[in-house]
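Mind having a look at this structure? Questions to follow.
Every protein chain but one is kept in place in this view of the complex.
And now, subunit A:
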Amino acid sequence: MSNQRKRPNGEREEDDEEDDAEGIGQWERAYVDDRSWEALQEDESGLLRPIDTSAIYHAQYRRRLRMLSAAAAGTRIQKGLIRYLYIVIDFSRAAAETDFRPSRMAIMAKHVEAFIREFFDQNPLSQIGLVSIKNGIAHTLTDLGGSPESHIQALMGKLEAAGDSSLQNALELVHEHLNQIPSYGHREVLILYSALSTSDPGDIMETIQKCKKSRLRCSVIGLSAEMFICKHLCQETGGLYSVAVDEVHLKDLLLEHAPPPPAIAEFAISNLIKMGFPQRAAEGSMAICSCHKEVKIGAGYTCPRCKARVCELPTECTICGLTLVSSPHLARSYHHLFPIAPFDEVPTLSSSNDPRRKLGKSCFGCQQSLLGAGNKPGPCVTCRKCKHYFCLDCDIYIHESLHNCPGCESTHRPKSVSLLEE
């Protein structure tokens, strides 16, 4: 009994110490640019180690994963693979603030660029458009399109912040644009909002209802604090609302929007879409491409319907309007439909007397030891199917990049192959 009583107390003290250390670190960090020595702490033996924030990040990641899988479990998992996404970037006065360095604006632009690349990597069939808010007015930077380069160019070209911000104007503009796209496409808006208020010309609640009606999924990433109206908007339209703590977190939050969100079965109408799989033009053949109106030698694709030449895939044929893709693009979108189930966390307390736990002392993915400092068992996770143990880094890697569980692949392959053969 006394043992039991002691343990929670001890834990609590540890918690408190951790909290304090973190708190002080944070407020002092706010005053200096980048004092790297403060991200260090002394361990028991007096050695300096970096502050271990991986556990926090991992906890956040797991929560996200759980949320996504819970949302998916509720409905039939159906994911919109053809997405039409507008990114709204708030370049109002607040974007010039320097709590993110060098400024919120620069950081936003930097990560949006990364996001656009990642987005097209994961959703080759989708399209993006850019909208900025400045002086209370929403401007279209680029129209919907599938080429990352043109978006990035347009974005980087106009980096200045001024005036108020207006959520309603931005929503109205995007709504106007997205209302015309065909029903098989998923309409989404991702708003990067740095201001803390919105000066609107009319009733924003009506606009929100309008967006809800036309199934516009609005997500907001705030840069400073939680705003009620943004939360309301996301709740109503089924989007995600999050607020970035720091730059790394902002990046994570942005990239979270790269994989397609689960579509609600009733809204997603299955449609047949006409697509063309153009052939790569022969080396050395010369033609005028329809996108740049330039003569190009080799390196191009020919539309199977109108035989026009385009430079890159995926795109829409400028002549006949056919969607042109290549088969790897389709294949890349496929894994979203069959995600790996989230791994279970292994409780650290009971691990010492679990015999099986003792066997798997190293991560099945990277083969590194799972024991933390001082031979204490570190945090780890286990796959529900194959029961292999993985470290936290591998967990993230498997779910976010690999999309295959190495444990399941290695043990179950013979079976699945034989099944296929049957």
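Convention: a residue touches a chain if its C-beta (ideal position, glycine included) is under 8 Å from a C-beta of that chain, and two chains touch if they have at least 3 such contacts; residues count from 1.
By definition in this document, contacts and distances are computed from a predicted model.
Visitor: Select, from "Septin", "Dihydropyrimidinase-related protein 3 isoform X2", "CIB3 protein" or "DNA 5'-3' helicase", the UniProt-recorded name of the complex's unshown chain.
Guide: "DNA 5'-3' helicase"
Visitor: Quick one: say which of A:A109, A:C230 or A:A281 touches the chain that got left out.
Guide: Residue touching the chain left out of view: A:C230.
Visitor: For a quick check of understanding: of A:A114, A:I181 or A:L196, which residue touches the chain that isn't displayed?
Guide: Residue touching the chain left out of view: A:L196.
Visitor: Can you work out which residue in A:V243, A:C303 or A:C391 touches the chain that's missing from view?
Guide: A:V243
Visitor: Provide the residue numbers of subunit A that touch the chain removed from this figure.
Guide: Where subunit A meets the chain not shown: residues 1, 4-5, 8, 11-12, 15, 23-24, 26-27, 30-31, 60, 63, 94, 99, 164, 167, 196-200, 203-205, 222, 224-230, 242-245.
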